[in-house]
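All protein chains of the complex are present and in place, except for one that has been dropped.
Let's look at subunit A:
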Amino acid sequence: MSALFEQFVLESRELLEAAGAALLRLERDPADKAAVNDLFRALHTLKGATGLFDMAPFTRMVHAGEDALMAVRDGRAAMTGDLADRLLELLDTSAAWVDGLELSQSLPDDADARARAQEVGLRAALGGPAEAADGGTPAGFAWVDELPEADRAKAAGRTVTAIAYDPAEDCFFAGDDPLDLCRRIPDLLLLRIESAGAWPPLTDLDPYRCALRFRALSGAPKDELTRLFRGVPDQVALATVAIPSPTAETAPPAAPASLAPASLATALLREQARILGLPGSDEETASRRAAVLRAARNILAAEGRNTEGAALDRAAEGPTPALIRCLESLADGPAAATPAIPAGPARRGLRVDAERMDRLMALVAELVVAKGSLPYLAREAQEGRSADALAQGIKEAHGRIDSIVGDLQDAVLRLRLLPLSRVFDPLPRLVRDTARRLGKPVELHLSGGETEADKDILDILGEPLLHLVRNALDHGVEPPERRRAAGKPEVAAIRVQAFQDSGGVVVEVSDDGAGIDAEAVRRKAVAAGALTAEQAAALTESEALRLIFLPGLSTSATVSDLSGRGVGMDAVRGAVEQAGGRVEVASTPGVGTRFRLVLPLTMMVTRLVTVETAGALYGFPVTLVTGMQRVPHGAIRRMKHAESVVVQDAVVPLLRLRRLLNLPEDERERRGEAVLLVDLGGQPVALVVDAFRERAEVVLKPMTGLLARLRGYAGTAVLGDGRLLLALNLRELL
């Protein structure tokens, strides 16, 4: 006997003893909740242990006991004396089986039948005068319980009508055709044709006499079958019976056949993606994310897919929807994983225009020359030249070096600039295929493909752009009939255009479709619990439109397989904001929709609006700041703890940076407040700071080490005068 089996015998005896004691307590006091729980747990544990060995009847019997106790625990059944008797009997049978197992390592031959008998007995004890549909099987229909598992499986979990049809021997002479009758049973789930009695010797067999009987299960209600069999009421018996779902233990193959490690990896990765989408508090989702990331990294490492680990790490820095997509594509297998998110090494290569390289070399040469003036100045200082003359010399040297460094920075940036046509290229094909699939004739107009943007920006822009175009096709553009009815040209137009503007690169995706119904968006947001009906009603049209950027809301009422994959406009917004940009939407019902992505030229150099608060400098990306103004104290409204201010006829929530950063309140005497207007993805916010400072172009360094875990900070930068600046991520701070 194996050590494991020995262990099982020991533990089973302990569990049965514990169960017996709990049952006795329960008999004395049927309301003893703790006793029910103890008994339940003992049986549950016993069931788990039996499941490890090949002893299905044992597992089934214990499972039935467990079910009965669950009914008692949940208040669906009472603890009657009869039920207690049944349970005691079950424990006795179990104990006997354990003894037998110890001796012969096998269950008695009649184990299966006894397990069934216990099951039936327990069910009867539970339901009292069992209503047929409640699980008890009516007299004469025991054969239903005795059907092989494979046959029962077809009707598992359903309430069906059982048919026992015993045609009279001379039925053929009455014109009956039993087989045909059975064929006409609606929703036939099972038909067994059996001999009515022992077969006579072949010579005695009379082909004109019916020697068969029929047993059938049908999904149709009893009444319907009564009508069908109305010609032979004396030969047929009908009953409504509930066929229980097979439990994991009773179903023939309990667990699916062992998965190959590769498909297990797929299933595991897919599950990790699903876990990320589960609801929960911020803390819960954060820890789930951590657990998912570690699990996914390990899975990739175990599979030797190390290069894809880099793709995962990259996605891990981004918003959750991007990470979900990455995990899903990783689950699809090593080959398919690459296109969705370009892996690290592939991204590193950069084709550089020779002319730009030459310019860079020339600038470096200039810098070397300019540098030469510094030792000369140092010697003059040593020789005691006048301070004024020295200052003049240093200023000139600085001027020269400054201009060269500026040019250098520009030249390096240009090395990384690529035309937007790179992300435009896949669009014509996408539009053509999708338009054909949807049966919507569409013409795509691309312009501004020569506009340049930083490589990193292009990498981020690709997916949102595809998403917006797909969306325009799927939800924006109406079917041709509707366009015709609305007096529009049948061929819809989707325009994608890019151009440079002062702040960076702008990409617009517009369609001449139905537009977005702001009212429908409001309703959806309310239904999704994102805001109350009153809040929704108070929103302006354009504010309501912005609701589509909330997670879980889409522009369409129906989720299609095309664009509605659970990640929607919030993913677009997330990606664009990650790059330091923003998304705008404008739509006119019946006329069309326009999305506008405003992206910085580069992610290397960030343009910040700097402000001072409590003696320190903070920066916000220029792309998010929509204005700066002084607001007199009188213009600030207070509602309990919340403050607001009217800006351009709109009420905007007013927040104080000192409070957000847990800094002491501003005690200075002052006439008004310095207010920075910030656009948080469609949500305008007024932010009180101590004072405005200059704009700055900085190279942001991400927070490292322990500080990397701080929420609310985008990075640090050193300003020209050596002061340190903290760049803030307002969305995280709020």
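Note that contacts are C-beta pairs under 8 Å (C-beta built on N, C-alpha and C of every residue); 3 or more make two chains touch, one makes a residue touch a chain; residues count from 1.
The rule is short, and it goes like this: contacts and distances are computed from a predicted model.
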Fill in the blank from the handout: Expected UniProt protein name for the omitted chain (select from "NADH-quinone oxidoreductase subunit K", "Two-component system chemotaxis response regulator CheY", "Cytochrome c oxidase subunit 1" or "Peptide ABC transporter permease") would be "Two-component system chemotaxis response regulator CheY"
Handout entry: Of A:Ala153, A:Cys171, A:Leu189 or A:Ala265, the residue in touch with the unshown chain
Key = A:Ala265
Handout entry: Which residue of A:Leu205, A:Ala291 or A:Val364 touches the chain not shown here
Key = A:Ala291
Practice task
Looking beyond the chains shown, say which of A:Gly304, A:Gly439 or A:Gly615 touches the absent one.
Solution key: A:Gly304
Completion exercise
Residue positions on subunit A contacting the omitted chain are 3-4, 7-8, 10-12, 41, 44-45, 47-49, 51-52, 247-249, 254-255, 258-259, 261, 264-265, 268, 271-272, 274-275, 278, 280, 283-284, 287-288, 290-295, 297-299, 301-304
